[in-house]
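Can you read through this structure? Questions will come right after.
Left out: one protein chain. Kept in place: all the others.
Then we have chain A:
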């Protein structure tokens, strides 16, 4: 598994697709109502943070879900926004989301073979 993180609109997906040659048809996009392909067929999960946000809104456990997906699909590429670099929100649900996503990304980064942070479309390999 590989993890690609960065801020909003930093060109993360394009960076990954250009680098790997993976076609867009193999991208599961959590921000789309029709995600593009099934999670088990996906080579890439884009907007992973939205997937986590939706899970929390539905009262489901995103940690357990991603653990299972990775067993079936260990070569997955995960792309996520970084959302923790701001003022801690007054809203408890938003705080929970930031905190859970942050910890989840730490865990994924620990397991990942490669972690890159993308800024202005350029990847910086941090693991």
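The rule is simple: a contact is a pair of C-beta atoms (placed from the backbone, for glycine too) under 8 Å apart; a residue touches a chain by one contact, two chains touch by 3 or more; residues count from 1.
Just so we're on the same page, contacts and distances are computed from a predicted model.
One chain of this complex is left out of the view, and of "Sporulation protein", "Adenosylcobinamide kinase", "ABC transporter permease" or "(2Fe-2S)-binding protein", the protein name its UniProt record gives is "Adenosylcobinamide kinase". Contact with the undisplayed chain is limited, among A:22, A:37 or A:109, to A:109. Remark: the omitted chain is touched by one listed residue; of A:5, A:44 or A:69 this is A:5.
Screening A:34, A:87 or A:120 against the full complex identifies A:87 as the residue touching the chain left out. Contacts to the hidden chain, counted on chain A, fall at residues 3, 5, 7-8, 82-88, 92, 95, 98-103, 105-110, 115, 117, 126-127.
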